[in-house]
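One structure, as structure tokens, below. Some questions next.
Heads up, one of the protein chains got dropped from this complex, but the rest are sitting where they should.
For clarity, chains are labelled A and B in written order, and residue numbers in each chain start from 1.
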Amino acid sequence: MTVNLVLLQLFTGLALGSVFVLLGVGLSLIFGLLTVVNFAHGAFYMVGAYVGVFALAHLGNFWLAMAAVPIIVGGMGLVVERFLVRPLYGRGIDYPLLLTFGLGLVLVELVRIIYGLEGVPFDVPEVLQGAVDLGIGWFPLYRLFLIVVTAVLVFALWLFLEKTSYGLVIRAGASDPEIMRVLGVDISTVWLVVFGIGTGIAGLAGVLSAPMTSVIPDMGTTVLVQAFVVTVVGGMGSLLGAVVAGLLVGVVVSMTALFYPELSDLAMFMLMAAVLLVRPQGLFGRKGLMG
Amino acid sequence: MSDTAEPRPKAYWSRIVDAIARHRALAVLVVLLIFPFVLPYEALASNIVIFGLFALGFNLVFGYTGVLSFGHAAFFGVGAYGTGIAIVHLGLPWWVAMLIGVLAAGVTAMIMGALAIRTRGIYFAMVTLALAQCVYYIVYQMKGWSGGENGLNGVIVGQIDLGFASIDLLDPMQKYFFTLTFVALAIFIFSRILASGFGAVLEAVRENEDRARACGYDVRLTKWLAFVISGLFCGLAGALNAIHLSVVPIEILHYHMSGQVVMMALLGGMGTFFGPFAGAIVFLLLEDVVTTMTTHWQLILGLVFMACVLFFPRGVWGSVLQWVRR
Partner (left out) sequence: MSHDTPILAVRGATMRFGGFTALSNVTADFPVGELTAIIGPNGAGKSTLFNILSGAFPPTEGEVLFNGTNVAGKRQHHFARMGISKSFQITNVFPELSVQENVRVAVQAMTRRFDLWTPRSRYREMIDRAVELLRVVGLENHRGRLASELAHGEQRSLEIAMAMACEPKVLLLDEPTAGMSPEETVGVIDVILTLAKSCTIILVEHKMKLVMDISDQILVLHHGEFLAKGAPHEIRANDEVKRVYLGEGRK
């Protein structure tokens, strides 16, 4: 086994981790503000892939389709927050969780009705096909693209949260909802927007992974569990935690796949168990957020 | 919420409900005894008592201790696989196999509980879900023992010789009463636990963790013990399910199964003694009816569940209790 092979696998892990980062960031953002665990997160991811398929078929342009997905899925998120999740605020943290679980079932079944059980192909445009020489070996261009897109997106999100006044409102709301009320900010609009952003990112993660996995109605099922593991490892409600944990989980999974393939499915759970034992609030989680 | 709350009787109905609540184990038993005669077929009755037990065990954690677990499929599944493997691969007698299944579920609950209990609140649901999914992968990979994605086939008990009588498990009616015997015993034990001092501690923890701690209760240990006991009951349900179906499908370990038991508890009314059984009855009857009409049962299920969360959070039995006691 050569060093180059390990390094290449590291990149594979980062690509895999990029999807986890996007999922974890969306989940964490929603939780950080709304204290809602979105059990339909995996379903939104799946819907994102199918919306991508649909948009590609009708727009004929990969880039337009990519841009359309987060807007459409995010829009669905807005509707869900406004009409389904909002009536449940103040009734305990379990209710939104249970509702979104039911919603996930409905979304998966609706897609099954429309597209059937068979996988749908999702082709990458020619520019992104093939592989590049990283100096350590050939690496699929699309995966590199995925890493770059995630990096850009996370940076943009960071800019939005740190440098814009609306971002400031969101961060203030995450640390203390009372502040928002004092400042006279309409908290329900902020929650609506954040839920939309979170689901939009989940949808984007779905369409971005579509070329690498088969687009099937069940594709979000496993992803939901992975997103949970990332959030628990990183710390609930922490964006930095989601980024670090997402990449970490991706790398751990791909490295185990290289060295102990039979353990690759279990690796992330072992990582999670270890974190729970040493630091139950997650790597970047605050103790106060655990309640 | 609880059946044991002080009665404030007004109507005629409320006295009946109170009488049922006082003899709750007996009341369930009476209903279950007439069950196979009113349902379209006996296998559905067996299904209902097994899932009723599963939901009952789950409700100890969710309804009585106030902790939402999304990993109870692991106990149901490990109970089933433990029993199945003991019969198929080890050739052990049925009762040893069941014991192995139940204990294996208990050990699984001990480990999962010890990890999950380190977190609080909403984390608990996520961690239990992830850990249960880990169990799914482990069993899935032990193909030689578990049959992998094909499930474990040939869990056949057939004839049971008790010395004074013999039970033919291939006969659906006899199988129902065989299953019911265990479920009835479990209901009796469960009822005792709820009424016990420990049951009071569980209620206290659900009502106010801080206060329970200040009284001198180790909240973490209490929750862990509730989790393990709950795992044992769910493991028994799984063991019975393996014998009932003669196969153990791998889907039994999937988190959708955890979701199903959450739905049953909510549908029936969490934190009430009869709720889980009412939920299992409604759920399985609904499934039985809907699946004959459409293949998209999951759509109906999801919609019913969402409607339940939004408009009907007390569930069937919870609503009856509220209506009667108003």
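General remarks:
As a convention for this text, contacts are C-beta pairs under 8 Å (C-beta built on N, C-alpha and C of every residue); 3 or more make two chains touch, one makes a residue touch a chain.
This structure is a prediction, so every number in the text was calculated from the model and none was measured.
One chain is not depicted; across the entire complex it touches B. Contact with the chain not shown here comes from a single listed residue; of B:200, B:289 or B:307, that residue is B:200.
For the chain left out of this panel, the touching residue among B:39, B:73, B:139 or B:225 is B:225.
Residues of subunit B in contact with the chain left out of this view: 1-2, 5-6, 192-193, 195-201, 203-204, 207-208, 210-219, 222, 225, 229.
In the analysis below, only the chains that are shown with their structure count from here on.
Residue ranges of subunit A in contact with subunit B, taken from their complex: 31, 35, 37, 84, 87-88, 91, 93-95, 97-99, 101-106, 108-110, 112-113, 221, 225, 228-229, 231-232, 236, 262, 265-266, 269, 272-273, 276-277, 280-281, 290-291. On the subunit B side of its complex with subunit A, the touching residues are 68, 115-116, 118-123, 125-127, 129-131, 133-134, 137-138, 140-141, 255-256, 259, 262-263, 266, 296, 298-299, 301-303, 305-306, 308-310, 313.
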